[in-house]
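These notes concern the structure reproduced below.
A single protein chain has been omitted from the complex, and every remaining protein chain is retained in its original position.
Right after this comes chain A.
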Amino acid sequence: MADQLLENARDLFEGQIDFEGQRLAEFLATVLLSIVGVVSFLYGYFLQDIKLALLIGLGGTVLTFLLVVPPWPLFKAHPVKWLPAPEENKSSQGIVVDGMVIG
């Protein structure tokens, strides 16, 4: 029971996502932060307000963190399909040479 809880807590903290999710997370982080930078500069320049530029920049960064860092279900939509485990064979360690099982 306690082990199970600990395991769940560790998984949540580690937040592992699948390969497609990793690609998506990388893309989102780059694109969102770039857009935030451009928007904050343009708003600040045209409204002549440097505080506004700072707030937009920091706010957008916080949003990006919230969207990219937690292991959202979106990043786990393509789990890796592993091959089925081979049948158990106690006497063999599964060392195969030239198609012959030798150990």
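Assume a residue touches a chain if its C-beta (ideal position, glycine included) is under 8 Å from a C-beta of that chain, and two chains touch if they have at least 3 such contacts; residues count from 1.
Please note the rule applied: contacts and distances are computed from a predicted model.
Hidden chain, UniProt protein name from the list "Signal peptidase subunit 3", "FAD-binding FR-type domain-containing protein", "Large ribosomal subunit protein uL14m" or "Trafficking protein particle complex subunit": "Signal peptidase subunit 3".
Looking at chain A, the residues touching the absent chain are 13-17, 21-22, 25-26, 29-30, 33-34, 36-37, 40-41, 44-45, 47-53, 57, 61, 64-65, 68-71.
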